[in-house]
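For reference, the structure I am asking about is given below.
A protein chain is absent from this complex, but the other protein chains hold their places.
By written order: A and B. Residues from 1 in each chain.
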Amino acid sequence: MDIKRGIIEGNRVALAKLITMAEDGRQEAIDIIRELYGKSGLAYIIGITGPPGVGKSTLTAGLAKMYSDLGKRVGIIACDPTSPYTGGAILGDRIRMQKLFTDPNIFIRSMGSRGHLGGLSMSTRITSRIMDIFGMDYIFIETVGVGQSEVEIADMADTTIMVLAPGLGDDIQAMKAGIMEIGNVFVVNKCDRDGADKTAREIEAMLDFNDKSAWRPKVIKAAAQADEGLDNITNAVGEHEKYIKESDIFMSKRKEHIKEEIMELATNSIMSDIMSRLPKDELNSIVDKTVNGETDPYSAANCILKPLRDRSV
Amino acid sequence: MSRPIRVLVAKPGLDGHDRGAKVVARALRDAGMEVIYTGLRQTPEQIAEAAIQEDVDVVAMSILSGAHNTLLPKVVKLLKEKGAGDKLVVGGGVIPADDIPYLKSQGIAEIFTPGTPTSESVEFIKSHVRIDS
Partner (left out) sequence: MSDKDDIEEIKKAREKWEAGSVKKTISRFPERKENFSTDSGIEVKRTYTPEDTKDQKYLDDIGFPGEYPYTRGVQPTQYRGRFWTMRQYAGFGDAEESNERYKYLLSQGQTGLSIAFDLPTQIGYDSDASLAEGEVGKVGVAISSLADMEVLFEGIPLDKVSTSMTINAPAAILLAMYIVVAEKQGVGMEKLKGTIQNDILKEYVARGTYIFPPAPSMRLITDIFEFCAKNVPKWNTISISGYHIREAGSTAVQEVAFTLADGIAYVNAALKAGLDVDEFAPRLSFFFNANNNLFQEAAKFRAARRLWARIMKERFGAKNPKSLKLRFHTQTGGSTLTAQQPDNNIVRVTLQALEAVLGGTQSLHTNSREEALSLPTEDSVRIALRTQQIIAYESGVADTVDPLAGSYYVESLTDDIEKRAMDYIKKIDDLGGAPKAIEQGYMQKEIQDAAYVYQKSVESGETVVVGMNKFKIDEQPPKNLLKVDPAVAEKQNVRLAKLRKDRDNEKVKQALREVEKAARGEENLMPYFIKAVKEYATLGEICDVLRKVFGEYQESVIL
């Protein structure tokens, strides 16, 4: 199948296949993305994170449907951890989004973390770009908040929604350091339960304490399963979008990302180049020499870089 | 190392017995595959859409209600119509041997009947899915 053409024509099979190829690190995928890069940059990325069991998937589904009903196209990337022992994963977020399966505006992709320690998959960024190129107006990236995944999501997303729920056992204060800085919108889900008001108040109190930036995160109560509070959330997202686009934040964040990505691609490329030129035995021999004390790591590195430097002179 | 095999485990129709589907999902995960489980009460349309979006290599359907002759071939048909006919489609559950030839003629590659060890299903998938690298 002509994947590039399929993407241009809006064929979902092509979209799914391109994502698979990109996840697999295939050059073919990179080439297509390169050629279509001009189409990207229009999608608005919303990150959804929070502890397990708070209803992130249900919430994501509810919000996605709201945007779809407005005629917007929505991509959802749902990330779940891959087992470090077997390499396998059960990607279970889709179950809570059953109603959306046949919605022509919504495309859902489940990804395993495939060993990436942050919790997000390495290919999340590239999948997001592909969905952007495809023409999605909104892209949701959803994952459970473990390890540093919240930070990763906040980095990748334009607006990050931190989802919490009452009665989880942890007081807000006990939650991980840095969570308060990450959320642009806080949602207290399952607000039909006891303790929802208390949880909301605690979040407000902590935000008072940390109040440094010009954007005061909104705290919204919702009951995603009953479709309650969702319009308040989309309104809050809209307000945040307006704020970051009118201030410099949106653009400077994007520039920062692109800079990081370019540097990362360049570095990877150089490393690839070096490693391909370096005979395998030579690296081992340099390592042995370093361990033996015949040379030191710094000189050894210079040694490896020498062919590259010589060429550029 | 090539990417993991991706499998959609689905429950078509109204049948609410998910013990087998869940046991198989776990076994596939333990064998290093990425498993997307759809949950209960999936129409053939929902299954086909999910299979396409997730670009799975395998669609594995579990059904114990006797509606297999109607529902399984429908999924195959929809996948073909939408341009995703290259996926391996397998089924399992309470499916009498008499119905298997018909199902195979409709594009279902294999039916795993009661008593099939999960290792056999895993092996079948591994030997019939080709990952292009």
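For the reader, a short list of remarks on this structure follows.
Basically, a contact is a pair of C-beta atoms (placed from the backbone, for glycine too) under 8 Å apart; a residue touches a chain by one contact, two chains touch by 3 or more.
A quick note: this is a predicted structure, and the numbers were derived from the prediction, not measured.
Considering the complete complex, the chain that is not shown touches A, B. Touching the missing chain, out of A:Arg12, A:Arg96, A:His116 or A:Lys221, is residue A:Arg96.
Not every partner is drawn; the one left out touches chain A at residues 53, 58, 90, 92, 95-96, 98, 225-226.
Interface residues of chain B facing the missing partner chain: 13-19, 22-23, 25-27, 37, 39-41, 43, 65-71, 94, 96-98, 113-115, 117-119.
In this section, only the chains that are shown with their structure count from here on.
Each chain gets a centre from the mean of its Cα atoms; for chain A and chain B, those two points are 29 Å apart.
Against chain B, the residues of chain A that register as touching in their complex are 1, 11-13, 16-17, 19-20, 23-24, 82-83, 86-92, 94-95, 98, 101-102, 107-110, 112, 114.
Against chain A, in their complex, chain B makes its touches with residues 2-4, 6, 25-26, 28-39, 41-43, 45-46, 49-50, 52-55, 82-84, 133.
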